[in-house]
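One protein chain omitted, others in place.
Which chain is which? They are A and B, in the order written, and residues in each are numbered from 1.
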Amino acid sequence: MKRILPALVVAGGLLLPAVGMAEDGGVTPGQFTANNVWMMLCAGLVFIMHLGFATLESGLTRAKNTTNILFKNTFIISIGILTYALVGFNLMYPGDFNGIFGFAGFGLAAGYDAAANTPAYADGGYTYWTDFLFQAMFAATAATIVSGAVAERIKLSSFMIFATIFVAVVYTIAGSWKWGGGWLDAAGFYDFAGSTLVHSVGGWGALAGVLLLGPRLGKYVNGKMNPIPGSSLPAATIGVFLLWLGWFGFNGGSVLSADPGATSFTLVTTCLAAAAGCVAAMATSWFRFSKPDLSMSLNGILAGLVGITAGADTVTITGAVIIGLAAGVLVVFSVMFFDRVKIDDPVGAISVHLVCGIWGTLAVGIFSTNPEHTLGAQALGIAAYGGFTFVSALAIFFVLKMTLGIRVSEEEELEGLDLGEHGQHAYDLATGPGWLEQQTGATARVARAPHTTLATSENA
Amino acid sequence: MKRILPALVVAGGLLLPAVGMAEDGGVTPGQFTANNVWMMLCAGLVFIMHLGFATLESGLTRAKNTTNILFKNTFIISIGILTYALVGFNLMYPGDFNGIFGFAGFGLAAGYDAAANTPAYADGGYTYWTDFLFQAMFAATAATIVSGAVAERIKLSSFMIFATIFVAVVYTIAGSWKWGGGWLDAAGFYDFAGSTLVHSVGGWGALAGVLLLGPRLGKYVNGKMNPIPGSSLPAATIGVFLLWLGWFGFNGGSVLSADPGATSFTLVTTCLAAAAGCVAAMATSWFRFSKPDLSMSLNGILAGLVGITAGADTVTITGAVIIGLAAGVLVVFSVMFFDRVKIDDPVGAISVHLVCGIWGTLAVGIFSTNPEHTLGAQALGIAAYGGFTFVSALAIFFVLKMTLGIRVSEEEELEGLDLGEHGQHAYDLATGPGWLEQQTGATARVARAPHTTLATSENA
Partner (left out) sequence: MKRILPALVVAGGLLLPAVGMAEDGGVTPGQFTANNVWMMLCAGLVFIMHLGFATLESGLTRAKNTTNILFKNTFIISIGILTYALVGFNLMYPGDFNGIFGFAGFGLAAGYDAAANTPAYADGGYTYWTDFLFQAMFAATAATIVSGAVAERIKLSSFMIFATIFVAVVYTIAGSWKWGGGWLDAAGFYDFAGSTLVHSVGGWGALAGVLLLGPRLGKYVNGKMNPIPGSSLPAATIGVFLLWLGWFGFNGGSVLSADPGATSFTLVTTCLAAAAGCVAAMATSWFRFSKPDLSMSLNGILAGLVGITAGADTVTITGAVIIGLAAGVLVVFSVMFFDRVKIDDPVGAISVHLVCGIWGTLAVGIFSTNPEHTLGAQALGIAAYGGFTFVSALAIFFVLKMTLGIRVSEEEELEGLDLGEHGQHAYDLATGPGWLEQQTGATARVARAPHTTLATSENA
């Protein structure tokens, strides 16, 4: 997903008669327009992943913490876009730099002439603006992954500070190493759409947070693990289907053009891996727990999607199915493993994004049809990203723990963060008139005199 | 968003080598196809805004009125499309007319030869059918805005009559003044995608309805304002994210072509304003109420979106952020203001759509890079739309109040409109077998003879 592409890659339909194609190997206006339409829609699809994360995470946690989770997800996408415009885009894609750190300056579009209002300023196969928007939607994803793992006990203000730094600085500097053309790109590391650069990065952040926070109250008591069921499996299901849909844009857009062959092949490997992950997790949970588990099956879909992301454009069809199947098995055992070592991750984010992100990145070294992709380079990239982002996240959380604190009080955790942090319950689904009676005594009044008109004072 | 565009505007990628472009300045088939794909997808995105409104409004109101709200939203999109085909499209885009009122006749496609089935009949940069569909999805939006503000006490049949007239006649005649090429277009008024033409128009309708309806029972008692919490913040969150996504099409499609520069620049300003509105509303509510409020934050997103809509293609990046920040602050104080003057708007629609719609329209006069956009022309447009639509809506609601009545009985309001108007509760989330036991005594029967087969009469 490097920004500057050779013209040959973005010229779609190469096998067809190239009537109307520019002589100089660039793209025709029609192709430029089609590229841009595709990339804008992919940005929209990645955007909707944020709704997917919000509903998934709120569905897999308790109803007393739902407002808090929704608030965090709403905040992350907003602050993510703003900080990416201010610093992130120019940290991640600094242009010529030393391969480790570069910064192209504050704000958008140094090269954009605002006074003349020529927004068509182009950057390869589509516009600068489309490029920014697509990348901004990606950036916010990494912080959102953390949100689910630390849910139900993290202090809101500390999380907001962490997420802002993580999305604006940590993710973007790390991203520059590969997608910005830095040292890992030069070292032959390959990560098509972010099994490592997005998902593992988020997963390492999640692991750091969970280690410093500790488990939720009551999760592990007297050596026994108490399962804490989520509040709404329909919400979780909506979330996973939206994430799957969003992955059409996440992987399909990472082609960085509408090249017909590359985009459509990528969507096929993506969907096959998701489906295989689902079926594998269903079978594994059925075998292990004797009943098929819906939340595991949903995580199986995500596991397959995260797994295929590093090599969606370059593995074979059979490879894609194997990657998905393995991810679906892996995620079930990983969830069980983290529970055994008392690392409490309410939504399974570490298993889905970190463990399957690593698996998918290694899988490129196994199933890629490109002989330049090697297990060694993949392992180097995994180690480099793991080291940098885990240490960075740990450092940020540690400073916050020493200063503001990162965990809510025991009372607040029991009562729920919705009341403690926001003073708002997320649900009030009673269908009777109960609330109004208690507030105003109105029903009693109606019962006494059911046909009186409304008091004027209430109906001005 | 005028329908007939100069060819230069719709020709994408002007800065690139124009190989393959038609010599006469028109669009190539490839560009025509790309334009059409983009506009159809934008129509789909605006369509999904109606689901956004449905979930947002039902989430911010009580569970006893949810069926009623969903019914209204389902009705509006349906009647909106049908009436737009019958009269609306030809009222809003009458072609040559006196600038105030024109009508091109009943039904679709006077110029369409049904017998020959040549649906490719083109209208500028894409087909006639795409044009109709995109505009029809817009039209229904204005009436939907009213729905939220009058929720929880308006009589269903009266609302349905109001909404039908409002979407078919009021919105469309008003729309012709600018987008149909009427007198306000000639006067230099600018409204790119409808801060005024859609959102304020809906907001004025909402204000008229609320003034004639009065507040909900129990909202303002003895000089005290009782907050009435919504039933489902997850539903509200789903709604706002879907609306944000839909705005990709609402603003992006208002370019009326797939022009790469204009569409992508528009999406960036749109998303920056939404994000800024969110962060500003979060901060404002945190400061004012000492806790950050999720529903205010969600309304902050909508405030930013409504605010940027009038000038999304023409303001600077910095201007977009400022417009969003201001809208996010404004919406919080506006909600508080309307509560203080006892104008009861359950979902904050008047603050979001009317107040921020006015702000966004004025902001064009401040932040536009086009020197022809002036505060004076913008104020003229705001006043003209306000006068016409507020008076029209007031008149319709007044006639309905004098005839059918516009408010449900006090008993029905207390019991909930779901039972009163539809006889259907929206939720029954008890997971036990309770209902069936009470209905049939089946459990008792099972308890007596758990291994008997099912009665043949039940299992034919």
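Simple rule for what comes next: a residue touches a chain if its C-beta (ideal position, glycine included) is under 8 Å from a C-beta of that chain, and two chains touch if they have at least 3 such contacts.
On a predicted model such as this, the values are computed, not experimentally measured, just so you know.
Only one residue in the set B:L82, B:A283, B:L380 or B:V399 touches the chain that does not appear here, and it is B:L82.
Interface note for the absent chain: among A:F47, A:Y84, A:F265 or A:Y385, the touching residue is A:F265.
Here one chain is not drawn; of B:I48, B:A104, B:A283 or B:I366, the residue touching it is B:I48. Across A:G107, A:G188 or A:P292, the residue that sits in touch with the chain not pictured is A:P292. Counting the whole complex, the residues of chain A in touch with the unshown chain are 11-21, 28, 30-31, 33-35, 37-38, 41, 45, 62-64, 214-215, 217-222, 226, 228-234, 237-238, 240-242, 244-245, 248, 252, 258-265, 267-268, 271-272, 274-276, 278-279, 282, 289, 291-295, 297-298, 301, 314, 316-317, 321, 342, 369-370, 410-411, 414-416, 418, 425-427, 429.
In the full complex, chain B touches the omitted chain through residues 20-24, 26-34, 36-37, 40-41, 43-44, 47-48, 50-51, 54-55, 58, 66-67, 70-71, 73-75, 77-82, 85, 107-109, 114-115, 117-122, 126-130, 132-133, 136, 156, 232, 235, 238, 421-433, 435-437, 439-440, 442-443, 446, 450, 452, 454, 457-460.
Convention: only the chains that are shown with their structure count from here on.
With centres taken as mean Cα positions, chain B sits 28 Å from chain A.
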